[in-house]
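Below is the structure I would like to discuss, written out as structure tokens.
One protein chain omitted, others in place.
Right after this comes chain A.
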Amino acid sequence: MFKKILATTALAVGLAGAAFADDKTKVGFVYVGPINDGGWTQGHDHGRQELEKHFGDKVETVFVENVPEGPDAERIMTQMALTGTDIIFATSFGFMDPTINVAAKFPDVKFEHATGYKQADNVSVYSARFYEGRAIQGTIAGRMTKSNIVGYIGSVPIPEVVRGINSAYIHAKKVNPDVEFKVIWIYEWMNPAKEADAAKALLEQGADVILQHTDSTAPLAAAKEAGAIGFGQASDMYDFAPNPRVSSIIDDWAPYYIERTQAVMDGTWSSTNTWGGIASGMVGIGEITDAVPADVKAEALAMKDAIVAGTYHPFTGPLNKQDGTPWLAEGEVADDGALAGMSFYVEGLTGEIPQ
């Protein structure tokens, strides 16, 4: 009985929501972490706030944080779709199949899935070329390390993360042939205690530069204690500047969210595949602090300019795969398809990618 009342109420609220939605565009966001993680989810939520600022009364945004990658995500997106949401941004790789499933049930609702590769008529995918930022980080890391050991905290072994490790390694190696990467996978996007432990294990084994593909600031706190350096991930993490945070990769989703919401308003929305980089502003490079020597900073910025100008691609041959087989010939540039599905290390990296 109680359940029935609940369901009726929910339906009524849903209908009311749908009625109101006529003049307002309702935008939903599904987050994998908390909005104050200081990293990935905070970046997306910043985009959501900018969206509200841009459109004012014309939009209404809703979000759900800490959504597990699985059936729960499906339930929450269904709920959003039922309550009159016009466009839903699902902001984690693991929401891919749930998004596709829910989208099939609601053909009139638009879905946008971040960092995935499955599209449908009402599902777009979008991601950022973080590997461009990783190339710059790798350059700084290669120049800055004194022990020649760079620690890398990997999150979940998917192509996006592997691409980042490869890009950072290639460019660290380029400026410092003796550099060695130690990688720890924690199999989660955010777990501060585990990230701290991983950072400490890397520091204990001689790393003096820590790169992270996880979302909390715990590795920076560990680096600070050990006198090592690190980089902001996804958000600027400027609280840790100028040391240990010497630079950062910042995700700026706001322009994309504004553009796509506008398309929904205009009725021009169509399923697309967007992969923006530094040039389009989706990937930002946080201020390189004075803890980095001027010549290294200049070198890093020159690379950034070359990437923006399109004269340099971080994955340019000659490059071999880890087992020594040739991948890219001299001067050859990796195409987006190869990058999107990257599941191998480049030559020189040790260890294997967990499958």
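FYI, a residue touches a chain if its C-beta (ideal position, glycine included) is under 8 Å from a C-beta of that chain, and two chains touch if they have at least 3 such contacts; residues count from 1.
In this text, contacts and distances are computed from a predicted model.
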Identify the UniProt protein name of the omitted chain, choosing among "Branched-chain amino acid transport system / permease component", "Mg-protoporphyrin IX chelatase", "Ni/Fe-hydrogenase 1 B-type cytochrome subunit" or "Heme exporter protein C".
"Branched-chain amino acid transport system / permease component"
If the hidden chain were put back, which of A:Val175, A:Ala201 or A:Ala340 would touch it?
A:Ala201
Among the options A:Ala104, A:Ala193 or A:Ala302, which residue touches the chain absent from this view?
A:Ala193
Chain not shown: contacting residue from A:Lys24, A:Arg75 or A:Lys182:
A:Lys182
For chain A, residues in touch with the removed chain:
33-34, 36-38, 66, 151, 182-188, 190-194, 196-198, 200-202, 204-207, 216-218, 221, 239, 350-355
